[in-house]
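Notes follow once the structure below has been shown.
Right after this comes chain A.
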Amino acid sequence: MQQVAFNTHISGKFNTELENLRNSVLTMGGAVEQQLIDTIKAIRYNMPGLAEKVMLNDAAINSMEMQIDQECLRIIAKRHPTASDLRLVMTISKTITDIERMGDEIERISRLVTKQQLPSSETVKSSMLLICEQVAQMMRGTFDAFARQDEQSALEVYEQDDLIDNEYNKLLSYIVGEIEKNTESMRDWLEILWALRSIERVGDRCKNICEYVVGLARGEDARHSTLENMVKRLKNFS
Partner candidate 1 sequence: MLTLFERETLNLATLNDEQTAIRVEQLNLAFDKKSVLSEISMRIPANRIVALIGQSGCGKSTLISCFNRMNDFYPQCRYEGKIIIDGRNINHRNENVAQLRARVGMVFQKPNPFPMSIFDNICYGLRLQGVTQRRQLDEAVEQALKDAALWNEVKDRLFDPASVLSGGQQQRLVIARALALKPEILLLDEPTSALDPLTTLHIEELMAQLKKRCTIVIVTHNMQQAARVSDYTAFLHQGRLIEYSDSDTLFTTPRKKQTEDYITGRYG
Partner candidate 2 sequence: MDKRWFYPWRNAAQRQTLVISLCAFFTAGLLLGLVGIILLIFARGGGYFWPEDIYEFGLPIDNKPEVRVFGEFQGSQGLASLGDKSARYWLVYSHSNPPYKRRALVAAHRVQNADIARHAARVLLHDGRTFLAKPVFLNKHDERGRVLDKLPAYQQQVQRLTDQIETIRDIHLGPLHRKISTLTLKDSQTNSGELLAGKRAFERWQSKVIQLEATRGQYTLTLEFADTNTITVPLNQLKQLVYPGQLNQVEKLWLTLGNIWQFLSQPPQQANTAGGIFPALFGTVLMVFLMTLIVTPFGVLAAVYLSEYAPRNAVTTAIRVAVANMAGVPSIVYGVFGLGFFIYGIGGQLDEWLFGDSLPAPTLGTPGLFWASLTMALLTLPVVIVATEEGLRNVPAEIKAGSYALGATKAETMWHTVLPMASPGIMTGVILAIARAAGEVAPLMLVGAVKFAPNLPVDSEFPFLHLERQFMHLGVLIYDGAFHSQTQTSGASMMFAACLLLLLVVFILNIIAVVLRNKLRKRYQKET
């Protein structure tokens, strides 16, 4: 299927609306990315103030989600988009949910800093930061792929999630070992485990968005299929 440019409608206003919608998603994505970067900074340097700001900023992201959702609704009601336009609007509608949830997860991570429950072990902290950095990179890649509607780079980003999962599992088993050594520190570890879980979830949501991008670009639902399958089907397409 040939990719259709979104700004070629007869109605100039519709073009502008779709462009604005797309840009607003990128704006929202950028805001979430900034949240993650701020969170990493807050963890690394233990800055509760910055973490506080991240938590407050989440409200702005929620508002963005509402606005974009409203706009999607309005466009569907007024413009009756079809085919690629409809897929775009629906994809955006789903994407922003995922982005909003990413924001929520990030808020939860930054809560570690505000509650001063950061891991005392430098090893764990650095591993955690490593995963965070990887997720941030993945997020950047995801939004980049979304902006360019480039399913190839979306697939590359998709693959990164396995690395993150590996790291996550390694760190998880390490922490489980630590807990077994010292069961009293269980309470402290629990919060960290939640935060780690959140980071991993952010990666998963990036993966979701990548799936949407592939679906949007190819006009086929690419979710919930294994990577091999997807690659095979992509080969069939091209």
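How were these candidates chosen? In short, all candidates are chains of the complex that A comes from, given by their letters.
Methods note: contacts are C-beta pairs under 8 Å (C-beta built on N, C-alpha and C of every residue); 3 or more make two chains touch, one makes a residue touch a chain; residues count from 1.
Since the structure is predicted, the reported quantities are computational estimates derived from the model, not experimental observations.
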By the touch definition at the top, chain A has one partner among 1 or 2 in this complex. Which number?
1
Taking the touch rule as given, give the residues of chain A at its contact with candidate 1 in the complex, in rising order.
9-14, 20, 24, 27, 60, 63-64, 67-68, 70-71, 73-74, 77-80
